[in-house]
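Sharing a structure with you now.
What you see is part of a larger complex, with each chain still in position.
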Amino acid sequence: QSVNLTYLIPSGPENQVIADEVVKAFEAANPDINVDIETRPGGSEGDNLVKTRLATGAMADVFLYNSGSLFQAINPQQFLVDLTNEPWQADVQASFKPVVTAPDGTIRGAPARAAMAGGIYYNKKVYEELGLSVPKTWAEFMANNEKIKAAGKVAVIQTYGDTWTSQLFVLADFYNVQAKDPQFASRYTANEAKFATDPAALRGFEKLQETHDAGFFNEDFGAAKYDDGIRMLAAGEGAHYPMLSFATTALAQAYPDNIQDIGFFAQPGDEAELNGLTVWMPDGVYIAQTTPNLDAAKKLVAFIASPEGCDAQTRAGGASGPYLINGCTLPADVPPAVSDLLPYFAEGGQNGPALEFLSPIKGPALEQITVEVGSGIRPAADGAALYDEDVRKQAQQLGLPGW
Amino acid sequence: MAGLTLKSLRKSYGEVEVIKGVDLNVEHGEFVVFVGPSGCGKSTLLRMIAGLEEITAGDLYIGDKLCNAVEPRDRGIAMVFQSYALYPHMTVYDNVGFGLKLAKAPKDVRDRKVREAARILQMEHLLDRKPSQLSGGQRQRVAIGRAIVRQPEVFLFDEPLSNLDAALRVDMRMELSKLHQDLGATMIYVTHDQVEAMTLADKIVVLNAGVVQQVGSPIELYQRPANLFVAGFIGSPKMNFVELTVEQLGSDSVTVSGKDIGPTQVPADPASLKVGDTVTLGIRPHDLLEQSSGNLAGEVSLVERLGNETNVSLRLPSGASWLAVLDGDHELRIGQSLPLTFAPERAVIFDKAGMALHPQQ
Amino acid sequence: MTKLSSRLIGLAAILVSAVVFLVPFIFIIITAFKDKQQAALLDFSWPNGFHLWSNLVEVVTTRNWMMVTAFINSTILTVASVTLLVIFAAMVGFVLARRKTRFNGLIEFLILAGLMIPPAVVPTIWLLQGIGLFGKLHGLILIEVAYGLPFSIILYRAFIATIPRELDEAAIIDGARPLDVFFRVILPLLWPVTVTNIVVQSVGVFNDFTNPLYYLPGNANATVQLTLYNFQSQFNTSYNLLFTNILLITIPPLLVFLFFNRHIVAGMTAGAVKG
Amino acid sequence: MTALSEAGSAISHGGGRAIRRSPYPGWFFLPAALVYGILFLAPTLASLYFSLTRWTLFNSTFIGLDNFAQFFREPFLVQGLVNTVIYAVVTSGLKVVLGMLLALLLTSAVMARGYLRSVVFFPVLVSTVGVGITFTVLMHPTQGMINEALALLGVKGPGWLVDPKLALLSVALVDVWKGVGLATVIYIAGIVAIPKDYYEAARIDGATKWQNFLYVTLPLSRPATATVITLSFIGGLRTFDLIWAMTRGGPGFSSDTIASVIYKQYQAGFYGLSTAGNVVLFILIAILVVPLTMLLNRRQGHE
């Protein structure tokens, strides 16, 4: 007697392909379970939908959703099944567990994808041509940019046609902030540290402004879209593209011929020895408490969090970063942009999570503010102050103490 | 049994009072004609009876039932609107048959009745047309058709023949008359056509400015108008009037004279008069005869030759304008003097308030 | 001379309309002809290959022929809700325009409020769950009716004034009950407005995606707009497929429009009344 | 008998209206009122409560008027307000004018009328997403078709959506492009409803085409005008979907309207705050729209 499960994922061709492959493998292994994939919009529209469906008891059996602060915002204790004692938890890397742990200390999710990093893609061909080397400090980075610009190429690609891409300089700088001030995240959550007043935190905004003011951007940065960014990077029209590492998949799919030319490095800080990578934890898979098919749902989650699950993902979407599950391996022939990531993960201490995994607060207007700063409409300090305002609102809405 | 009783019916549009307390009694099966000058409230009264216009004050009974608040549909009426109000999206056939369709009459009955009405109205060839493809008179006939296919207790006709040619009008008049006899329904009919009013009515109601002036049989209204207004209104061309002075009072007559007319003894009720009073004498144009020894004379100012009779406009010595209708075709010169006479018993005397002083009958 | 100038105006209109209205349309079409790489450029270039067919096949077959299900669902949803919408709205508009009472102001305000306030999603879902309509097609139909009413009512209310009241009166005298007056006399004469309503509301309901998303979750219940999400995500979009999809789901409403457009004719009330 | 008639007249004088059933019965409201009342008004009223709470959808904490205070502290509220009004006025104004003109053209005996009507209505049919993408492409500052065309004429086109001063207007223009078909269809319905007698009378009275329009078409298509203004003005005040699809309120906050500010709050999960925002927006719209509709509906209905 077969069981029907529903599995809700964010929409989009890649998500779809990966989920299809995973489900296919899962169904092959569990012939009595039939999984129906539902999609939902991504982004904040999707957040609302997930919240609404949880709040109204209409959630799918299993669903894919962000970890970290967004995970905290869906009241995991109330709505998600406790997975602390599932056998596969043993294989989940410790760094992931906190980002799917409910306030009561129970773990409510499993890693669904590979980990990502925020940093800067670069075109190796351009580097070779101009004899550049990967920068370890911001100053080196800017010097590289100068040379690239002098060579008549776009030094830094920016694509504000998709506003979310504008946040990278700020978000990917968090490893550097954290390196300067390890307590920043908790002080920030407690309303003690501010972007505008903490010089280290302000650097992110300043870096954005500096690159803009130096004229390193592509001419149409205001209108260009993410896809344009990918294309310019692959074609070598632009040398640097600050982005999340998941872009590797898109690059590999759209520009298989150029994928070997693309590398990745962490956003440089001011000191070479403190260089490290800001990491994004993968999304989690969760089971809604309303599910009538708990056993089947658990099987699915267990499968996703298993090496077979990882393989299925890699088969469908290629490798974009390390999986956080012991036993999962990446194929040998991963693109350079992925292999560039691995050292940061291999040697301890050279990566750290992004702020949104350490604090529940992320101001919703960041992308607009970074567009303004990156477009020269607003100076970095102003932007940071405005973002602090935005953060305050968020914190108040979350009802956090001290705001 | 659907007579009608109107008890001090009133209607106001905001400030404007249009019907100012109408009392009227219509027997079952009677044919009542409303006449009155344009804008006097005839249509409004009809619409109040139909239930289309809210009654501001007063009571309306249809049969014995107080109907102020009864829905039009339940009043058992059919109506021809002055503006036709045809259903523009339906063919003539459907327009005429609509009421029957609503009443769920069987299809064959409906078909028969519609075709019968079309025959009566001489519009059998128009049944498939839409109203927009009809001439004015044809539209009006459709409007009539819509009313006559049904068999209500009361028919309300608002100037139903105004846009028809004379011949058709005579035919239709006959048909309505026949319908009235056949159905025995009460009919209320508004018209401006004196001939229609005279020939169709059992009873004519003369309205002026929302007030009933006189109710009576056609001949009564013609011969014994209650007041100056009715006298002037009924009869075409209009009655001639002249102001005279009372010279002498008889038992059932008064002798009057003035600038235009020498002393003439006219039958009238002298009760309210005294010698020296100013009264108005009225005489119909048809009652003026050309006679060389007449008791009045006027200067011809306009001659209209209608074929079988001749309308002569006259200027009396006092300056009053009179009209005489002379039998046959006369050729008269403008400016010539025309001596006239009339039979005194045809004249009517009105007092200063305009009330007629008919002699006791 | 006048003929010539009217021809010139016509020609000019066709040209201008082609530029203003068709260029974006052509963009959608040519993008639908492209492959993914070229489409991602999002430019006005000539397709370097004929990919429309493969795009179409992919769009239609994606996710177990979701498009087909979606078309069926959307069609049912659209037909049912627009039918109810038109009738309910016309009834309200009719009485509202014809009968003056002291409540009219309040009623009109409530109707306007429907245009002014966005619906409250979560309480509505609670309510739907309470009355057992959540996740049901007829629940969503009623939702679409509720949300579409203000627009349709306002449209009807304004236009009922163009129908001579004497026609109502004639029908009443002919023995028509209110429903007869409405359905046999008023509604047929409002046909151009009804057509407008049908066209506009069909487009709205057919293209709606928020409401199905929230009130009718589940794959089996997908509506056409949701299929757009198959090719679009926050980070990565297959523009060729997206535009093929857009093209495909634009066709039914276009057909509806083409069909009904011919029914917007002049002279509906000609010959009705004198004066 | 007398008693009866007196009773009758008492009724007719006193509460005559009460008995008389109108040919326009109130129960015609019923189906619509039920659906609308239950599925729209009730939840909307319920949600009013949440404007006084901090609401995560999962639980709510009563916080009084804090949300309103917060809403009024929104950094870009004033600018949003100005933008909202500009947007609404520009879009509804252009829709009225262009809709009327197009409707005039499309009800005249112009050739290819069916084609033209379809073409004008076509944008209404395309999903907002498609329109948004298409026009961001067309309005691309360097590779966009529009600026390329301008370049051919030797004009350097502006950054339509990138220039903070232009972004809002650009979106408004696209909104007009998308919405004018709707206005046109409503106007067409309005114009065909005008009996042709009046045109004939005016022609006899010596009216030129322009005077015909001014004195007959314009006043007699008032129902259509009232509808178009009401719908597009309210629509303009509330719109965010196209803004969202094209600029997300940007660059920065330059094309934010109140509605997009509220939408962003909603997206951010500030449900109580956005509900409060909606209340404020509702009051604002009501203040602008209610007198407007009263003006538009005054002396309407001319039969």
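Observations
Per-chain residue numbering starts at 1, and chain names A, B, C and D are given in the order in which the chains are listed.
Please note the rule applied: a contact is a pair of C-beta atoms (placed from the backbone, for glycine too) under 8 Å apart; a residue touches a chain by one contact, two chains touch by 3 or more.
Source: prediction; values computed, not measured.
Copy numbers of the protein chains across the entire complex in this file follow the formula A x1, B x2, C x1, D x1, with one of each shown.
One rule holds in what follows: only the chains that are shown with their structure count from here on.
Inter-chain contacts peak for the pair C-D, counting C-beta pairs in contact. With centres taken as mean Cα positions, subunit C sits 57 Å from subunit B.
Between the CA-based centres of subunit A and subunit C the separation comes to 39 Å, rounded to the whole angstrom. Contact of a single residue of subunit D with at least two other chains is seen at positions 23, 57, 143. Shared interface positions of subunit C, i.e. residues touching 2 or more other chains, are given as 42, 122, 126, 164, 166, 172, 232, 239, 267-270.
Within the complex formed with subunit C, the subunit D residues making contact are 22-26, 28-29, 31-33, 35-36, 38-44, 46-47, 50, 57, 105, 107-112, 114-127, 129-131, 133-135, 137-138, 143, 145, 148, 177, 182, 185-186, 188-197, 223-224, 226-227, 230-231, 234-235, 237-238, 271, 275, 278, 281-282, 285-286, 289-290, 293, 300-303.
Interface residues of subunit A facing subunit D in the complex, by the touch rule stated above, are 43-45, 47-48, 51-52, 54-55, 73-75, 78-79, 160-161, 163, 219-220, 222-223, 225, 364-365, 367-369, 371-372, 375, 377-378, 386, 389, 393-394, 396-397, 399. If you check the complex, the residues on subunit C that touch subunit A are 36-37, 40-42, 62-63, 121-122, 125-126, 129, 134-135, 213-214, 217-219, 226, 229-239, 241.
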